[in-house]
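Removed: one protein chain of the complex. Kept in place: all other protein chains.
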Amino acid sequence: MNITHTSRLVSTKAVGPAIYQQRFHQPTVARSAHAGQFVHVLPDGHNLFRRALSVYATDPDKGTFDVLHQVLGEGTRSLSRLEKGAEVDTLGPLGNRFPAPPKGRRAILVGGGLGMAPLRLWAYELAGAMVKRARGNEIDRKRLPLIMLGARTKDLTTKPYKLGKFGIRVQWATDDGSRGYHGTIVMRLREDVEKELLDPERSVVYGCGPEPMMAALAEECESFSIPCYVSLERSMPCGFGVCMGCVVRRRDGSAYETFSRVCRDGPVFNAADIIF
Amino acid sequence: MNITHTSRLVSTKAVGPAIYQQRFHQPTVARSAHAGQFVHVLPDGHNLFRRALSVYATDPDKGTFDVLHQVLGEGTRSLSRLEKGAEVDTLGPLGNRFPAPPKGRRAILVGGGLGMAPLRLWAYELAGAMVKRARGNEIDRKRLPLIMLGARTKDLTTKPYKLGKFGIRVQWATDDGSRGYHGTIVMRLREDVEKELLDPERSVVYGCGPEPMMAALAEECESFSIPCYVSLERSMPCGFGVCMGCVVRRRDGSAYETFSRVCRDGPVFNAADIIF
Amino acid sequence: MGPKKTKAPDLHVTIAGVEFATPIWTASGTAGTGEEIERHTDPSKLGALVTKSVSLEPRPGHPYPRTCETASGMLNCIGLQNKGIDAFIAEELPRLQRMKTRAVVNIVGNSIDDYVELAKRLDGQDGVDLLELNLSCPNVEKGIDQGSDPSWIGECVAGVRTVTKTPLVVKLTPNTNNIAALAVAAEQAGADAISAINTLVGMAVHHWKLSPRLSNVTGGLSGPAIKPVALAAVYKIVRAVEIPVIGIGGIANGLDAAEFLIVGASAVQVGTAIFRSPKAPIDIAQQLSDYLAQMEVESVSNLVGRLEA
Partner (left out) sequence: MGPKKTKAPDLHVTIAGVEFATPIWTASGTAGTGEEIERHTDPSKLGALVTKSVSLEPRPGHPYPRTCETASGMLNCIGLQNKGIDAFIAEELPRLQRMKTRAVVNIVGNSIDDYVELAKRLDGQDGVDLLELNLSCPNVEKGIDQGSDPSWIGECVAGVRTVTKTPLVVKLTPNTNNIAALAVAAEQAGADAISAINTLVGMAVHHWKLSPRLSNVTGGLSGPAIKPVALAAVYKIVRAVEIPVIGIGGIANGLDAAEFLIVGASAVQVGTAIFRSPKAPIDIAQQLSDYLAQMEVESVSNLVGRLEA
């Protein structure tokens, strides 16, 4: 499969402080990418490595896909400054996908910061499939995915793109209490379970966010026996599995398989399979 | 003396195929630079070295100086693409100046390609000084500097900036005869001497252009006993004399002084002092 | 009347009696064992695929972080993660046999015995066109010490030579004062070709965290930053030995490749550049072909060693 593409920038929208939603025209990626997968973008000629960005939205009809990113260093900065119409060298879609919820379990999507990006597409896909299955009938809103997002403060919270049409709820937690729950989103999850607002036996958690948050989330889920899938971030020289740079430690590893590649065997892992 | 400056781009004018005249606002350089000197420009963050460009024109009143350059590689390309108002890190003015014509000798300025840049400023300075000395009286036009320029073909000939007001003549030679003399400008110089259009005993030659042309010019001048000063080009890591990279072989060299630094001891040399 | 027909330059090269479609190979550790390259490109357009170093026993490699970007280069301390020779032969060789490209199998050991044993196991296996001895890994304990000792190299190559008929390429380290002496030792012991260079020992530091950027503190430097070091190494080696030399280090485009050939390399390997694109070696071969056409050189072998010095 050819994963080398040229993507043309369609639009750049500032959606938060140094946070941009960018839309690219690239029909192959638009049609084949699924939630959890990422594109590997070459920001410009001077960076040696590509930058990995989760697919945030797709429009297979228009042949576009969106990414959501925060300017951290040179790579994301030069990306954010591209002019409309600019052509960008992208590899992708790369990586695996979020696995479907086990039967009878509702998807709880727990994200921190820009970790929201793949979760938003996952919610969109899940809800879209529900609507399709309902064949015009009303859908059971209590089985819609629930999105729980954490941020440091209100200014850094960004509403996930176009989920309103499905009526998907977003619950917030901020470290300073400026929006939603006062505390981390993992704390909120725990309280919700304890208050029986969330039934561990009928939930499955999908997480994406900073590694310490994912570790806390996995621990919490383990204690409640909630299945938990996390999407991991790594510095990724290649993104397609040849450099062995982007590894995570496995729980069940043999001598050779102590480490799995996040770009190829992930980025989505069953939290029970890895060691943070 | 502080030679580190920030110069602001005032204008970029295309004056030939991939040839640009660019004006920068930098009062210190504008006031202190003289013909033969150069500025050392840092095109952008990605180039390790600066690029040397001769001062082509100055306007001490407005605080601007001009350069004339041809896009060859990355450095000149990024320079040519700068937006108006952009700030550029420049060192300068650097290097020595063209020495005044010996008494009784007329300045013959012989240039090839972009070598025209420092010669144009030299002609302007010489003519300006004549006008000043004349105190309002008519100047002796036969003692005005004569400019002789060579190029491959007519398309590459660029009229020196604003010399018309002094009535300075420009004679051309092109390799294909499409403008002026058919042949090299050094051949034209020889013919002019042979035809007694040019008196070797009453001339001094100032040259700037590709090294093989300068070598030919020096040889021709030597054979006619015309004093000859040439401005040399070198790859210049520093431009202010510390790296010892930009050397030319000296004729009179001692063990240590076999080589002179073009950036510091030049770029203008008496052709009799160096070995091409 | 159609456009002027010009014959495409001939890119074939022959090394140790083996013919290669192009002089542009992948470098060990940067193209896995071919699975991903096969998925994302047309491997028949590669000169050869050089596999990631395989050792006797499986190795886990070092923890994350294993790589970091540096000025025009990168550091890695992968630590030779590989599944060991048995699994390699069982699971990877069949693909290499099936793939329509030459395969160079790269082996690494802790001792001469290891190399000998590895070579024995691979001797006579279909799909191994050349054997590359990684005597130069900066990420194994004694990698640099042994690999910079000419007499150890001589012994190791001689040992391997007795147990295999497969042509031997010896891969050398640049972390030495005299890479030519290492090459001579390898040649005298029976090597069929030399490849150079492996990575330079390097390190990077988090200035905010006051910690090393690599889990193993130091790692191997590769990429465009080291191209000048690699060119000088090849220059010295080709003057010291008769056997062919394969140039490696910082090759990112066809002109880089040409420079190595001009200096005297018979082929080159592309490493870090693959991380930017799985198609890099194929693109580079095309750029080299374009360069040869511009230079009016009909066959790539006519470029080899053309340096006017």
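Each chain carries a letter (A, B and C) given by its place in the written order, and its residues are counted from 1.
Basically, contacts are C-beta pairs under 8 Å (C-beta built on N, C-alpha and C of every residue); 3 or more make two chains touch, one makes a residue touch a chain.
Just so it is clear, the model here is predicted, and its values are computed rather than measured.
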| item | value |
| --- | --- |
| Contacts of the hidden chain among displayed chains | B, C |
| Touching the absent chain when the full complex is considered, from C:Pro9, C:Pro58, C:Gly109 or C:Pro212 | C:Pro212 |
| Contact partner of the left-out chain, one of B:Leu42, B:Ile139 or B:Ala215 | B:Leu42 |
| Residue in contact with the excluded chain [from B:Ser11, B:Thr153 or B:Thr258] | B:Thr258 |
| Candidates C:Pro60, C:Gly73, C:Gly154 or C:Pro167 - the one touching the absent chain | C:Gly73 |
| Interface with the undisplayed chain - residues on subunit C | 70-73, 75, 144-145, 147-148, 173, 175-178, 200-205, 207-212, 217-218, 221, 223-229, 231-232, 235, 250, 255, 258-259, 262-263, 291, 295, 306-309 |
| Contact set of subunit B toward the excluded chain (per top definition) | 1-4, 42, 47-50, 89, 91, 234-235, 237-238, 240-249, 253-259, 264 |
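Assume only the chains that are shown with their structure count from here on.
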| item | value |
| --- | --- |
| Intersection of contact partners for subunit A and subunit C | none |
| CA centroid of subunit A to CA centroid of subunit B, Å | 60 |
| Centre-of-Cα separation between subunit C and subunit B, whole angstrom | 49 |
| Contacts with 2+ other chains: residues of subunit B | none |
| Set of subunit C residues in contact with two or more other chains | none |
